[in-house]
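Our next item is chain A:
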Amino acid sequence: MKKSTFLVILLVSIWTSAVGVGLYSVDAHLHYRDLVWAIPTGLTLLITHMVSMTLYFKVRGDEPFKWHKYKTIGEKR
Partner candidate 1 sequence: MSPSLLKLKLKTGDNLLASALGQGIKWPHLCRVGSCGTCRCKLIKGKISPEIDFENILDQEQLKDGYILACKSSVRTDLMVEVNLQNVKPE
Partner candidate 2 sequence: MRTLFVNTRYLIVPLMSILTILGLVTGGIYVWAGVALFVLSAIIDTATKNIHLRADFDKDGNSYGIKMFQYGVMYLMLIVFITLQIAVAWRIYQYVNATPSEMLSVFGLTVQSGITGANLIGAIVSAGLWAGLGIIYGHELSHNKKEGFFVSRLIMSLSGASHFTYAHVYQHHLHLGHEKDPATAPRGRNVYMHTWLSHAGQSKFSFDLEKSRLEKKGKSFFSLDNKWILGYLYSLPSIVLFVWAGGIVGVAALLSLWLIANFELEALNFMGHYGLIREDGKPVEHRHSWDNDSVFTDWFFIAIGRQADHHVRGETYFWELDDVKGPNYGIGYFSLFLITLVPPLFKKYVRKHLDNWDEKYANQKEREIASQYGY
């Protein structure tokens, strides 16, 4: 696995876990039926996702989308 792939998986895992722990510590999982909790919880999850995507873009850049890794060497058919 590439270093940057490992790094982004690690960063996103840490970030998501931190948010999860944060939500758990304020008992968000118990108050979700109250809209006063559900809306900020939903927003927190959305922001978590957007930050995760941003981390992926910043760490991995354009590399994942390049086609060179699919090129075959030598006899291909």
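Here is the rule we use: contacts are C-beta pairs under 8 Å (C-beta built on N, C-alpha and C of every residue); 3 or more make two chains touch, one makes a residue touch a chain; residues count from 1.
Candidate selection criterion: all candidates are chains of the complex that A comes from, given by their letters.
Here the structure is a predicted model, which means the values were calculated and not measured.
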item: Which of 1 or 2 touches chain A - same complex, any copy; value: 2
item: Of chain A, residues touching candidate 2 in the complex; value: 29, 32-33, 35, 38-39, 41-43, 45-46, 49-50, 53-54, 56-57, 64-67, 70-72, 76-77
